[in-house]
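Below: the structure, in structure tokens.
Every protein chain of the complex appears in place save one, which is left out.
Here is chain A:
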Amino acid sequence: MSIKELFETMEYGPAPESAAEALAWLVDQGDRFGHFIDGAFTAPGDGFDSRNPATGEVLATLTQATQAEVDAAVAAARKAQPKWAALGGAGRARYLYAIARLLQKHSRLFAVLETLDNGKPIRESRDIDIPLAQRHFYYHAGMAQLMESELPDAEPLGVCGQIIPWNFPLLMLAWKVAPALAMGNTVVLKPAEYTSLTALLFADICQQAGVPKGVVNIVTGDGAVGEMIVASDVDKIAFTGSTAVGRRIREATAGRGLELTLELGGKSAYIVFDDADIDSAIEGLVDAIWFNQGQVCCAGSRLLVQEGIADRFHSKLRARMDGLRLGNPLDKCIDVGAVVDPVQLQTIERMVASNTAGTVHQASCALPENGCYYPPTLITGLSTSDPLMQEEIFGPVLVSTTFRTPAEAVELANNTRYGLAATVWTENVNLAFDIAPKLVAGVVWVNATNLFDAAAGFGGVRESGFGREGGWEGLAAYTRPKGKCKALARIEPATGQGAPVDPIDRTAKLYVGGKQARPDGGYSRPVWGKSGLLGHVGLANRKDVRNAVEAAAGAAGWAKTTGHLRAQILYYIGENLSARAEEFAHRIDAMTGKRGGAQEVEASIQRLFTAAAWADKYDGQVHGVPIRGVALAMKEPVGVIGALCADEAPLLGLVSVMAPAIAMGNRVVLAASEPYPLAATDFYQILDTSDVPAGVVNILTGSHGELAKPLASHLNVDAVWSFSSTDLSAEIERAAAGNLKRTWVNNATSLDWGVDHSKRFLQAATEIKNIWVPYGE
């Protein structure tokens, strides 16, 4: 068309970014890639093609890693790790800083390569993915610098196996590699098979930065290679991807003593109240669900609109959708690019086709003839019971329903197995700060969406996984407390015979929902001491676990009490225990046949006081994120925690777990020391007299082996801990895969209960939720 005609039509026209430099880089590498192991690229082997999803063209041929190659990568990382850790934080910071600088210097090359490989619009790779990846390395260069001074008790985990998805290839690499290296770990990383090219360019960057060989290893291939890494001799697995695969990794790593963080799927709620800036909320949806073709784990894919504005909102939204420009991802004037692969495109098509409910609107944009494209789609009028309201589509498809009240908005938002992110739009600060803490999610955005930064932790709850990436909270995923653990020997209950020591029979029952309860099975066992029969305890079974969890879940109000109130109750427990210290000491000595009872009681009182002290002081943080606004890292209780308490310390083991957990607002189901259960059953009398609300603490006695599985597999339990001398770690972690509950198991090692580990317990008893609040008038 002539300029004169264009003057009339005022079309946008093509505005392509050149792919020449990126294609030239691929040619320089021979269009074939091996792995990056021990500081060098291996010779290319048998493998697969990496294609541009926008055109179907082959970009390069990649190598499918063999077992021997994965082993070589892990061995290289293992060999390099001690020296890398010994380099010190300041030494490592220089390398991280150099990587950040190089990412910046080659930013356009990375951006274009990412777009060619993944199909996302060049605007996104150029303005979001690559700058955020740089930011992650800059930020963690600082964390390396500060490690010795700020985390003096932390040490690296060792070798980290890292498996990342295809939706943000370089950014997910940065999220995984930067904190791991900063804390002195070495890594074996597998990029997704669809999108490995920027990881290979990153390997090139590592060489340029002079990163010591073996510190960063990159192996390519499909899920089979991921399985090899999971099965290999690593100290940690970090995975971002689907919930289904995350669950398999949880099962595969169960009981191996590996650290594990999982960042999985989501069906994040996007809540719009009737007082919101509607146009801005609609623009937010463009960034929520049409960002990266909706292939975003935290995409605001579930729209909840207040009923009174729903019609107007939806019609404005449909108009906005029709203005979206879809096409060649390298075009600088494109909003929506290509879906990553034909397989993913078919999944989206199948899911939308299977839906028969509601009204479907698809943006009126022309689809290119070739390539993996799917139009922006809105489905209104769905109900919570419709599959598309529950299942993650991972495409540019928004589903919508309405709500009447703030309470109903929260109820609908939380009516999901996932818990990754949520968005709230309202101009009312009271409403925003009332709703944000109630949403079950790791990240909440107020009047914004999909804001990310290295300084703010990202990660989910429920089946969206566990662990945080970014911020101070993210460092916990790549460090552990210094110190060695001793192996733990199983403690068998004492046996004996003869008459009871106490002529009057006292029956120890279970303690469930603030009441003493007989065990469902109707069985008891004797507890013997050196001096004779000390009493009987009930043998709890799975139904008692069910009842205890029911009671704990019912005591949710405890989480809403103030830290001050919880402190008062913990002090009161300590006070009442102190009043009966002598009796408890005797009891412990009688059961264990040792003389440490008095000391254990005193330590228990101290733990209660320490937890009371922390109850109103274990504060969150305000992260300095680069916006005009704040990210509030709020600490929230995990929920219902099930714990198998230490056998060797019948009172202290129980109190050390219970006190910090309830101080943070959790409710607990505690399985008492199996051989020495009577301290726990005496203890519930103390609880009864200390104003502890019913259901906050529930105590079961019986076989740890029997209780472990129902507790670990219970879908309404949010975390399970085991300090039992029975080695149940594998069984617990495997069973925990059901709802991906957090686990803390001892892997047959002992914790020194004489030492105050309260900080570790507080950390395990809380989830960090980052609430982003941009502001400005």
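Definition applied: a residue touches a chain if its C-beta (ideal position, glycine included) is under 8 Å from a C-beta of that chain, and two chains touch if they have at least 3 such contacts; residues count from 1.
To be clear about the criterion, contacts and distances are computed from a predicted model.
Within the choices "Cell shape-determining protein MreC", "Electron transfer flavoprotein subunit alpha/FixB family protein", "Deoxyribose-phosphate aldolase" or "tRNA threonylcarbamoyladenosine biosynthesis protein TsaE", the name that UniProt assigns to the complex's undisplayed chain is "Deoxyribose-phosphate aldolase".
From the set A:G284, A:G419 or A:G574, the residue in touch with the chain omitted from the display is A:G284, counting the whole complex. Annotation for chain A: contacts to the undisplayed chain at residues 1-7, 10-15, 123, 126-127, 275-281, 283-284, 323, 332-333, 335, 425, 427, 447-448, 627-629, 774-777.
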